[in-house]
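The complex appears here minus one protein chain, its other protein chains still in place.
Chain naming follows the written order as A, B and C, and within any one chain the residues start at number 1.
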Amino acid sequence: MSDYLQNFCPVHSKPQREDDLKKTFATLAILGMMPGLALAQAPNFDDPAEFGKQREQLAASFNGPADQRYLQYAGDAMVDTAQFKKEGPWTVCFSNAGVNNPWRVVGYTDMTEEVKLHPEIGTFTHVDAEGSDDKQIADIDDLLAGGNCDALIVSPYSTAALTPAVEKACAAGLPVIVFDRGVTTDCPVTFVHPVGGYGFGIQAADHIIANVPAGGKVLMLRILPGVDVLETRASGARNMFKDAGLTILGEEFTDGDNAKTKSIVEDYLQRGAIDAVWMDAGATAVAAVEAFEDSGFDVPVVPGEDQQDYLQKWRDLGFKGVAPTYPTYQWRTAIVAAVNTLKGEQVPGPEWVLPQPVITEDVLDQYINEKMPPLHYAMCGCEDMPGYPEAWGGSK
Amino acid sequence: MSGTPVIEMRNITKSFPGVKALRGVSFACGRGEVHALCGENGAGKSTLIKILSGVYKPNEGEVLIDGNVQHFTHPQHALLAGISVIYQEFSLLPERTVAQNLFLGREPRKNGLIDNRAMVEETRRVLGLFGVRHKIEPDTLVADLDVASQQMVEIAKAISLNAKVIVMDEPTAALNESECEVLFSLVDQLRASGTAIIYITHRMREVTRLADRVTVIKDGEATASFDHVPAPEVIVRAMVGRDIAEFYPEPAKPEDIGRTVLKVEKGSNYALREIDLELRAGEIVGFAGLQGAGRTALAMAIFGAVPFTGGAITFDGRSRTFSNPRDAIRAGIGMLSGDRKASGLVLMQSVRDNGMLTSRSFANAVGSAAANQFVDQAGMTALLDEMRVKAPSYDQEMRFLSGGNQQKAIVARWLALKPKLLIFIEPTRGIDVDAKASIYHLMRDLARAGTAVMMVSSDLPEILGASDRILVMREGTIVGEFDRSASEADLMLAATGEVEGAAA
Amino acid sequence: MNPAFAEPTGYMNYLKRVGALAILSAGALYVIVSGGFDLSVGSLMTLTVIGSSMLASNDPNSTYWIIPLMLGIGAVVGLINELVVSNLKVPSLIATLGMMISLNGVAFMWSGGAPRGYLPDTFRFFGRYNIPDVPLIGILPVAVICLAAFGLVLWWGMHRTNYGRMLHAVGDNPQAARLAGVPVKSVRISAFVISSLTAVLAGVILGGRAGVSVDIGSGFELQAITAAVIGGAQLLGGRGSVPATIAGALALEAIFTLLNLLGLAQPIRLVVQGLILIGAVAFATYQRKRVGR
Partner (left out) sequence: MTDTSLATPRRRFRFDRNASAILLIAAVLIYLGLVLALGQTRFLTLENVIAILTRSITLGITAIGQTFAILVASIDLSVASVISAAAVVTSVVMNGNPAMMLPAIAAVLVMGAVIGLINGLVIARLEVNPLIATLGMSLIIQGILSYFYNNFAGNVPAEFQVFAYGTIGVVPYSLIFMFALAGLAWFVLRFTRFGSDIYSVGGNQDAARLAGIKTVRVVVGAHILCSLCAAIAGIYLASRLRSGAPWIGAEGVYDLESIAVVVIGGTVLAGGRGGVWGTMAGVIIFSLIDSIFNVAGVDAFVKQVLRGIIIVAAVAFYAARSQRPVA
């Protein structure tokens, strides 16, 4: 048999093949080392000054109408927009990073409903980058080339990547409103965002620290590494746990995948008790809670987010929950900022910091609405809008 | 011939799993010599050539060029050593032009870039050797050429290499008479210019016309070698090794031949026209013709694989249309395709699965094992035993078997269905001589049992030896009918169109 | 080292976890053996979960008609896949890639981007419920029963029926199969339909286990192919084993779990998966060449 093989692959004699393998592994090793050259470059997601500032802002009182959180703002810095004043009807353009998760879907619905409240907006042009920086840059180019935009709203996919495109739009004389993630230029009229990632981390961590005795064990679940908003949430919480003397069992990435989340929590449960599960976003909170349920354990302290399924689970099981929020009403605020800019009115800026409320057990019932879809974000600030609740998929 | 031969092969031995393809074959060819290499299908000629051209490595023995031992491990080495081969299976790329094919892998370059103009001009020059009647434009896509032209391109490719040695493996299989003549005069020119030519054929006419020396290969051994061209009978006896009479079974007696099983009237499709034929129970009908004459197309049409688009079929006394193989099989027709690997075998499956494939196709899909009347495992085992299929186990994968055993397993596939008409296309291609004889006997046994047998073959001795009646095809239609007493020359003349064959 | 595997409950949890992938891989194997690829299975799982949540509107009795309806949709998807492949002559890689993209879009369109209903407990029963207090093994998850049942059916279909042998023949050499009388088209159609049906079943089980989310099935198509390849299946058809594929799925998940327990991060998992994939195929090729071809 062996000489038969030789005849059919006369080119590859054996030692040669081993050589190839060696080469393969050597090159793999080199490949592995190359990115290691500048390992120390990671962006700083552990900024005590920013942490302190956000902690203050969480507790601060906001300016603006008390019953309309989406119009409130921290501080009193305003920008003058007289130069952008224009007669209607306007074309407002919106370059969206994507509508690929429920948070963005709820937010985008907020936005389109808000547009309906402003008859001065003649055309609302929405382009969706489907979660790609490259495509979003091209989309903004398209809008600048043929969009006839009077104002441009950008929800950037990545901060650094979209900066040149936003700069280009500013240079074209357009008023630009940025929200959610920012850009590293101050050329936009304003940057609309809630308090921030540290704040989100603080709210959940405060709750855990208050309800878990010192030395308690915390599992940290995270969606994915590298997203600045999520990294700050984690670093804030991590520091607080250490200071409070809690043990961090581990930090695991779930990809936002329920099945994976469940598996991870089950695996940890096999190894010992868990006193709290901290999460950088609430999408997988219910899966984590179910992992305790299905394994026959009592649900410990599991914070989530303001999604209906979590809020209802929390109420039904009565565990120690808390729901920090990253409110979707900022999508409304972006439209309001654009409209005010085109009217030439003053707009909070260069940053429009919105309040970032936390849902605690006392106010839980206010936010539960069983008529809304399970993944609806309760902190949408949309209950007063004419399209509510149908536009968000709910029923009356 | 004098001095060191250009090419010499010494004691070449080569085995494949289950087959010893070559045993100690020695062979030499000198400058300006045409050396005919004769042998039956499956005798080992092609294996020898593949060793010469660096495709296979011999287990034992050596290849010498101009007296120097060579160790080819890649076809390129053989090419560089001046050996060029015209393979039986075309090695042309259909999506490339004639010129690109001619210079495949050795395009002329100017300043490091392909010199397209030189390529086209050289192509035109080489193709010019075929004369103006056979004009092929260098920038035509090979896919747009007919089979004969493609064969011409293959030949031109070998010539354009200016090789020391040119091997031609049955180069006339697709050529008509005048095209053959062009080729023969080319061979004469090459010989005159000192090229060594190894000419593989089993057509005695060509041996007589061209060869200076003859070597006969049988069962993997060089059984005879002549420094002159002996009488055809001598060569044939050396090739076959026994009396033709023994090799081929007795023909059918008139009383064996029964009712008409298949009748085609005015059958036509893209490749066929005006086909009128009758096949009768108990009779073996041979179909002769050049490649591309429509024999395989006719078989495919009867079998429903590439159906007739015009005309009428009467099968088993009923008017039928077969629009796919399933229709034909259900009616009682079976077909063994010519290219076993490409369209006959499922190589990764077991011998038994290959044998039962058709039975299973007509059984209940979820039915299993012996419970089902169509899928009789025990029956298949018995059938395979009966046919003496040599395999370590019938659960062995098909790809490990020799060609003859593979062919037997496919025959078993059809025998299990007891067909009324069984079509064999090139039934003995790539099969060793012993297995060949048993295939012929098998066909005869089938016929005796009342099956109509249609045999398509390019092997004229086989056609003459195994058939009861011979139909010759040319250009998509039947041009002649002969009985088994016809000569090869009669068939060739009819097949090439020089003379219309007389009805027998 | 790992108590998860030290007691029966741990094993059961592990089998429960891998149930969806194992069933999916065994079904995808049908298409692989027939000589094609089915990249649409992951998105079909997503569609199943999202569609079911949309239709259920929190009504526990809806499960009884939703699952058959979803199976019906799955069958149509499989049928379209095959018709595009055989009638429009689009390679299955591209045809099912297009189907994958489109089905994801359909799932989003249907739900408006976010699912609008819960999966009722009756639906989640298959993926979530454990039968408690079973002797010897502690708990018996319904997903494990499903895995055993569907695995058995798929094994039987592939290895114990005429159909299974024809499927192998079609993948091995479609031309030879056609000339031998195999009804190539219906064999292929059924392979794609079976693949799609198992994707729906896997979706039901996964949705039961994990609940509603928008990209629940993404990545499963490649994992299924990986499992089949680890199980020795021949890409481009002709060879494959249902038990080995299920074992491949179990091995894949076991390796991931193990890496998790060793505290190795996601990146390492990717590298390991890549090496296993190449290694398994290279080894199989080497083996096949060693015994001659």
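Keep this in mind: contacts are C-beta pairs under 8 Å (C-beta built on N, C-alpha and C of every residue); 3 or more make two chains touch, one makes a residue touch a chain.
Please read all numbers here as calculations on a predicted model, not as lab measurements.
S.K.: Out of all the chains shown, which come into contact with the hidden one?
M.R.: Output: missing chain touches A, B, C.
S.K.: Which one touches the absent chain: A:S158, A:N239 or A:S295?
M.R.: Only one listed residue reaches the unshown chain, and that is A:S158.
S.K.: Considering the complete complex, identify which of A:G88, A:G131 or A:G394 is in touch with the unshown chain.
M.R.: The single option touching the absent chain is A:G131.
S.K.: Of C:L55, C:L71 or C:L97, which residue touches the hidden chain?
M.R.: C:L97
S.K.: Using the touch definition from the top, which of C:M70, C:V106 or C:L167 touches the missing chain?
M.R.: Touching the chain that is not displayed is residue C:V106.
S.K.: What subunit B residues would touch the chain not displayed?
M.R.: Counting only subunit B, the missing chain is touched by 53, 55, 74-76, 78-80, 85, 87, 91-96, 100, 104-107, 109, 112-114, 116, 133-137, 140-141, 144-146, 148-149, 152, 176, 178-179, 475, 497.
S.K.: For subunit C, which residues lie in contact with the unshown chain of the complex?
M.R.: 34-36, 84-95, 97-106, 108-109, 113, 171, 174-175, 222, 229, 235-237, 265-278, 281-282, 285-286, 289
S.K.: Taking the full complex into account, what residues of subunit A touch the chain not shown?
M.R.: Looking at subunit A, the ones touching the missing chain are residues 11-12, 17, 20, 23-24, 27-28, 30-32, 34-39, 41-43, 98-99, 125-128, 130-135, 137-139, 141-142, 144-146, 148, 157-161, 163-164, 225-228, 231.
Convention: only the chains that are shown with their structure count from here on.
S.K.: Report the most central chain, judged by the distance from each chain's C-alpha mean to the global C-alpha mean.
M.R.: C
S.K.: Greatest Cα-centroid separation from subunit C: which chain?
M.R.: B
S.K.: Measuring centre to centre with CA averages, how many angstrom lie between subunit A and subunit C?
M.R.: Roughly 32 Å separates the two chain centres.
S.K.: Would you mind pulling out the distance in Å between where the CA atoms of subunit B average out and where those of subunit C do?
M.R.: 45
S.K.: Quick check: how many Å separate the C-alpha centres of subunit A and subunit B?
M.R.: 69
S.K.: By residue number and range, which residues of subunit A touch two or more other chains?
M.R.: Counting only residues that touch two or more other chains, subunit A contributes 1, 4, 8.
S.K.: By residue number and range, which residues of subunit C touch two or more other chains?
M.R.: 291-293
S.K.: Can you list the subunit B residues touching subunit C in their complex?
M.R.: 16-17, 303, 305, 324-326, 329, 335, 337, 342-349, 353, 356-358, 360-369, 372, 375, 399-400, 413
S.K.: Which residues, counting only subunit C, touch subunit A once they are in their complex?
M.R.: 2-4, 10, 13, 17, 20, 53, 111-118, 128, 130, 206, 209-216, 257, 260-261, 263, 265-266, 289-293
S.K.: Show me the residue ranges of subunit C that touch subunit B in the complex, using the header's touch definition.
M.R.: Listed in rising order, the residues of subunit C that touch subunit B are 157, 160-163, 165-166, 168-169, 172-173, 175-183, 234, 238-239, 291-293.
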